[in-house]
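One protein chain is absent from this view; the other protein chains keep their places.
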Amino acid sequence: MKRNKIFFTLIGLLLISLLASVVGCAAQGSEPLPPQPRLRVATTTSLYDTGLWGYLEPMFEKKYNVALDILSLGSGAAFQYAQRGDVDVLTIHDKPNELKFVADGYGVERVPFAYNYFLIVGPAADPAGIKRLSPEDAFKKLFETGAGSFVSRGDNSGTQSKEKAIWKNAGFDYATVEKAGAWYIESGQGMGPTLQMASQKQAYTLTDMGTYLSYKSKLELVPIVYKGSILLNVYSVIAVNPQTVKGVKIDLTNNLISFLTSPEIQKLIGNYGVKEYGLQLFTPCAGAEPTQ
Amino acid sequence: MPEIWQGLIKAIELIVTLDPEVMSIAGRSLTISVTATLLAAVICLPLGSLIHFNRFIGKRTLINLIQTFYSIPTVIVGLFVFLLFSRAGPLGGLNLLFTPAVMIIGQMILIAPILLGLTVSAFSGVDKAIPDTARSLGASDFQTVAVVLKEARFAVIAAILLAFGRAISEVGLALMVGGNIRGFTRVFTTAISLETSKGDIELSIALGIILILIALIINIVLNRLQQR
Partner (left out) sequence: MPLIETVDLCQKYDRRDILKNINIRIDKGEVFALIGPTGAGKTTLLRLVDLLEMPASGKIYFDGRDATESKRVRFEMRRRMAFVIQKPIVFNISIYDNIAYGLKWRGVKKSSLCQKVSSILEMIGLSAYQDRNARTLSGGEAQRVAIARAIVTEPEVLLLDEPTANLDPLSAAKIEELITSIIHQYGTTIIMATHDMSQGQRLANRIGVLINGGILQTGDPREVFTSPKSREVAEFVSVDNIIDGIIVSSEEGIVAVDIGGNKIIEAISSYPVGEKVYACVRPENITLTLSKTTSSARNSFIGQITQVVSVGPLSRIEINCGFRLVALVTKRSAEELGLEKGRQVYATFKATGVHVLREN
């Protein structure tokens, strides 16, 4: 008799949880076990944290009847997952590594679809006095004076790639910079958490415009350096090459690329966030590499 | 800390309005962890009794090993499972990475040491005279194990509770092998992790409170069983 009580309680628990998941799924409007095909996208965190993907996802899913699995990762991880075939397509902003990815045969083609700019943000007080300098000069001054802290992504992301490019352009060997001193901090996290860390520490950091604008209200940071050709930030979509990596869904991926570069969606991308922030977060560029 | 108070209010709001996203996360978290716990129990309880009742070379070493893995970092298990099920990995053909199924498998691997080790402990706590008495009364080997299990039932239920707790509260594995995909593999812990990194503290706390509430309810229910 008591044995039965245990049995029924366990069954009851299992039923409750199954019921809960069914209810939850129904509320979400999808079935517990979708028969739809699934397309896996590895995206850079800045496209995810700005909410752009959340905005575009349902549109794509509805139009093509495909379920999108979007993984928000640092670029380093994204390239890795792509090489392993665990994702079918990348949306990313790390030009040098993207070119290598395609050159090595893992990617089909680099298709830029939007761009914005990086900027260096920091405390309003500007302790290192780098306001309005060029990005390269600003970095130089930070290194030489050590008067202000700088928070780096430290996670092999596209943003860090850009940061390294700036250091290189300014004439520094990155290895030296890393060991430069306590003022150089590596967060090892996405753009959002990195911005928050910089805000907490009242430090400088390199960020893309999109993420900065969407987090601005929570931060005590202002734009410090925002002019310089090196600050161009191009987002591309790259299909993982089915000839090199087995099992990727190239047809669905091609649909995604068409989708992102279609005039209709390009327009939506361009208008995204304008109402809220008064500025474009992303400028569409329909498959062409933007000029300055 | 006003955030906690705000979080509490938000939690109540989400529960009362039956917020669909939160409900979906709750359902998914429960399904994955309950399934993982039950499946792991079905495997580990008999296995634990086999280990306890038999003498073999290396038994003590095996038990030591199992106990060592009680506190294995979840990210390490996550990494291992990831490499296993990645398309480039041995089980890649199953196409299970970034699905709830692989999260269940991962959690099962994570909690197996706890279930195994504590089952062996539970059985060891039963007076040696019990299985002897059962056998002398004509119980077959299977019936004898059932008797010892029944005698140890409180300790075994405690082990199951602990295993469930570890499964539903871990982040590392869920994040690595699940991918935190919205609407598909996002569970409480990964959602909290994401919201915190986005700076939405209020929502994080709300989700945390709801998770604790669910764990509390399950604990109360299973505790009533233990009371007998």
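We just call them A and B in the order they show up, numbering each chain from 1.
The rule is simple: a contact is a pair of C-beta atoms (placed from the backbone, for glycine too) under 8 Å apart; a residue touches a chain by one contact, two chains touch by 3 or more.
Predicted model only: the values in this text are computed from it and were never measured.
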| item | value |
| --- | --- |
| Chain not shown, its touching partners among those shown | B |
| Option touching the unshown chain, where B:Met1, B:Val16 or B:Ala129 are the choices | B:Ala129 |
| Which of B:Pro2, B:Gly58 or B:Gly138 contacts the chain that the document leaves out | B:Gly138 |
| Contact set of chain B toward the excluded chain (per top definition) | 127, 129-130, 132-140, 143, 147, 150-151 |
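Note that in this section only the chains that are shown with their structure count from here on.
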| item | value |
| --- | --- |
| Inter-chain centre distance, chain A versus chain B - centres from mean C-alpha coordinates, in Å | 32 |
| Of chain B, residues touching chain A in the complex | 18, 20-21, 23-28, 30-31, 34-35, 38, 86-89, 92, 95, 97-98, 153, 179-185, 194, 197-199, 218, 221-222, 225, 228 |
| Chain A residues touching chain B - in the complex, by the definition given at the top | 2, 5-6, 9-10, 13-14, 16-25, 27-28, 30, 40, 49, 54, 57, 67, 69-72, 81, 83-86, 189-190, 192-193, 196, 215, 218, 245-247 |
